[in-house]
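Apart from one protein chain that is not included, each protein chain of the complex appears where it belongs.
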Amino acid sequence: MTLADILASLFPEGHGVTVADGLVTGHGPLDGRTLHVVGIDGDTPLGVDGALTLSAAVLDVMRAADKAPILVAIDSDSQRMSRRDELLGLNECLAHLAKALLLADRSGHPTIGLIYGHSAAGAFIATALATRVLAALPGANPSVMDLPSVARVTKLPLEKLQQMAKSTPVFAPGLDNMVAAGAVHVVLDPERPLHAQILGLIADLPSHDVRDRLGQERGGRPVARDIAARVAGQARAG
Amino acid sequence: MPDVTDPQTLSWYEASARQRVANLLDAGTFEEFVGPAERAMSPHLPLFDLPRAFDDGIVVGRGTLGGKSVLAAAQEGRFMGGAFGEIHGAKLVGLLRAALDVKPAAVLILFDTGGVRLQEANAGETAIAETMRAITDARAAGISVIGLIGGRAGCFGGGGLIAGTCSRLAVSESGRISVSGPEVIETNKGAEEFDSRDRALVWRTMGGKHRRLTGSADAYCEDTVAAFRQAAIDLIETAPRFDLAMLEAEQGRLEARLHRFGACRDATEIWAQLGINDPDAVPAMTDAAFQEIAAGVTEASHDAR
């Protein structure tokens, strides 16, 4: 689905969501309430400027203190890779955006991620992965790194990696593998109205971070949940 | 403890994760969770014919620092570049989640990481997201999360984002913080954009001195475990709150940075605008001389983090 399709399905009565330089901001009516939207469209890389534009929009929502939910709609590239971005502290700007989303969520604004295209690496962590619940649409393509780049870094033949990717979800790019890791909670049905599906997610928010449980149940992250629980258990004992 | 040597002279950069944590905390107080004897090793690395480590490259546990109870995690930058794999990340996540119940004075994260371990990329990336959520949960509960950065692997990729989530950061000159590493930028955008072999450029753009002068880090240490220990003790006392007022202040701080320095091509131009008389002298400056200069830069010290 394109962003326009998504917004039409979310807001049948119309909306005030706009896109400028690949950055999505605005809101629309959802079942008598407001749904705020921030996001990235068109496979746009996220740099220092874009991160602060989006974080400013999230802080604006928080100031209103109406507990309105925030949809984080993502079709991005990775973080913008440039000397200027790193010189200006890209790590701080991306972390600031993530912190804004995390604070909004804990302040009563439910945060729902929606990945409908690509996203990768730092841009993915700072946006979609900083929400309470991350949904995806079929055809989305989240990744950490594409396989040819993985081949370059690991010095393994691409053919071997492609073969391994079929049986080992833990390293391979793509939506199915991110679902298996528990990073993506649910894949939505594009044939049904999105506004009902998003309302359903808001009504059924997990009370805490369940991604490691999902990763264990789905087999994409077989041991993380147990290890985290073991460490926490030993820390709490004695 | 076997690894205790003289922290006054022990180099943070050269030390192992175990040496760092043992010498950072009060002597003999470190107690490890899910230690090497439990053999919590990566289930994935053998598929790549890669050796595993008994601790998956991270040491987590508790101890005291200046008499206060703390939780601590130390990444080993020499094992797989300190990168986040499934178990490595889960150990940090578990530690941070426990902080809500244990209520330590602080959680210390001794960063030494290239980012996500590509052989376990999805698990590592998700663990980084879980870590950031757990850090903000801990901070909102009033627990300081202090990052210490000066290891050989630096603090790159998702590690840089986690660092940006901490309450306070201490760096040494070697403490490079960045999202895209020099090689990643060069591979994707070419050597004209970033020549990763130009080490002076790397240090100027990502190194501890630049990060301290621009307020990306709150303390600058000489490269000894003792200096990081003192910085950690001091920083715990001054950790900012995690609330809307702080984030508004950080928004203003970062916007001001982009506005003032957005057209600068090199760190030396930024340092000049920060009021440093001889910016070209900064890279070769001694730690003591640099600390004096940094103390005079108003932008370097703030509570907007």
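To keep things simple, chains are lettered A and B as they appear, and every chain counts its residues starting from 1.
To be clear about the criterion, contacts are C-beta pairs under 8 Å (C-beta built on N, C-alpha and C of every residue); 3 or more make two chains touch, one makes a residue touch a chain.
Simple rule for what comes next: contacts and distances are computed from a predicted model.
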One chain is missing here; what is its name in UniProt, given the choices "Branched-chain amino acid ABC transporter substrate-binding protein", "Heme exporter protein C", "Malonate decarboxylase acyl carrier protein" or "Aspartyl/glutamyl-tRNA(Asn/Gln) amidotransferase subunit C"?
"Malonate decarboxylase acyl carrier protein"
For the chain not depicted, the shown chains it touches
B
Of the residues B:20, B:52, B:97 or B:139, I need the one that contacts the missing chain.
B:52
Among B:12, B:33, B:79 or B:290, exactly one should touch the missing chain; which is it?
B:79
Positions on chain B contacted by the hidden chain, ascending
2, 16, 18, 35-37, 39, 46, 49-54, 76, 78-79
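Rule of thumb we're sticking to: only the chains that are shown with their structure count from here on.
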Residues of chain B defined as touching chain A within the complex
33-34, 38, 40, 43-44, 47-48, 60, 62, 71, 86-87, 89-91, 93-95, 97-99, 101-102, 116, 118-130, 132-134, 136-137, 140, 157-158, 160-165, 177-180, 184-185, 187-189, 193-194, 205-206, 210-211, 214, 216, 242-244, 247-248, 250-251, 254-255, 257-258, 261-262, 264-267, 270
Going by the contact rule at the top, pick out the chain A residues touching chain B in the complex.
48-49, 52, 55-56, 59, 62-63, 79, 81-96, 98-100, 102-103, 106-107, 121-122, 124-126, 129-130, 143-145, 149-150, 152-154, 156, 164, 168-173, 177-178, 180-183, 209, 211-212, 215, 220-225, 227-236
